[in-house]
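Please read through the structure below; I'll follow up with questions.
For this depiction, one protein chain was excluded, whereas all remaining protein chains were kept in their positions.
Showing chain A:
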Amino acid sequence: MTTEHFSQPSIWARTWKGSRPFRPVFVVLVVVFVVLAIAQPVFASAQNLQNLLTSISVLWIVAMGMTLVLITAGADLSVAPIGALAGILLAKLLQAGIPAWLAIIISLVGGAALGGLVNGTLIGRFNVSFFVVTLGTLTAFTGIVNLWSNTESIPVNEPVILNLAVTRFLGLSGPVWIMIIIFVVTLFIQQRTFFGRDVYAVGGSISAARLSGIRVPRTIILVYAFSGLCAAIAGIVAISRIGVASPQVDANLPLQAIAAVLLGGTALSGGTGGVVGTAFGVLFIGVLSNGLSIAGVPSFWQQIVTGVILVVAVLADRIGLRRRTKSTTETSGTQPPESITAPEELAAKTSH
């Protein structure tokens, strides 16, 4: 028997199909971009676009980790204080004379540990609601940040870190390169590893995943550890841009990241979506806020537009989904409440 009667669609066909969730935000992004470029020539200048990318780097990096968390049908509200904690840890280590490379590694491991061992273990191992856990750690970690730093910024003079923001390579700043690297790594995890499949399986159906031998608690712990790692990287990038480890916890950061992920077509219910859509979601938020500020429109408008687009995009997807499921149920007919012995079946039995 031949095994090749299943066709393998071309990579383009697959990419087109896979892009369905983030097509709306992509279209809106392109339209907004073109309109801004025509109305405000400054907007499309190389200089401005470089600034734009640098300005979204923190949100972008956090949103990458957040994407995997949302695919598991969770969310991580504690990313902002984890980033701040990693930054303060880095500043204190540098003050204590630890070499920069070691201090960076320790801070990153610390961020991953806070995400994985605290958030991930409570959610994955003890089945506490992600909302309760990460709201709790958001609050508690914020308290630790303030207590530890005495609510004072700690200056960082380490050239390795400060140069990150100013050095340019191929015209792009260090933070932009970091966000590109994080994007590629996350995309690789998502598409090209079994771990990535586990993430989708856990979000798609936690019991199907468990019954298929997937180690669900471990998957969830690693996903929150990755989110914590991304938050720590974002925290260090933030230091490189302002030169101090700030105890200011941006309470808006997790919500903005979740908004970007949702704009990019990942569903809050888990199991679908991905980082490509998230990238467009973050770009949309960045382009809108940059473009409107160039045009002199108050930044509150950016919030209003982002909010409206977010709800409209999810609503459009929901309506489209309803239409699609309706058409499939209509063709297959309503399922009977019990399994029915059909006449054909009886005939089949008698004929044998």
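In this section, a residue touches a chain if its C-beta (ideal position, glycine included) is under 8 Å from a C-beta of that chain, and two chains touch if they have at least 3 such contacts; residues count from 1.
One rule holds for everything that comes next: contacts and distances are computed from a predicted model.
**Q** The chain dropped from view, which UniProt name applies: "Ribose ABC transporter", "1,2-phenylacetyl-CoA epoxidase subunit B", "NADH-quinone oxidoreductase subunit J" or "RNA polymerase sigma factor"?
**A** Missing chain, per its UniProt entry: "Ribose ABC transporter".
**Q** With respect to the chain omitted from the figure, which of A:Pro81, A:Gly110, A:Pro175 or A:Gly196 is a touching residue?
**A** Missing-chain contact among the listed residues: A:Gly196.
**Q** So one chain is hidden, and I want to know which residue out of A:Asn127, A:Asn163, A:Ser212 or A:Asn252 touches that hidden chain in the complete assembly.
**A** Selected residue, touching the omitted chain: A:Ser212.
**Q** Suppose we count only contacts with the excluded chain; which residues of chain A make the list?
**A** For chain A, the residues touching the absent chain are 1-9, 14, 192-198, 200-201, 204-205, 207-215, 271-272, 328, 332-346, 348-350, 352.
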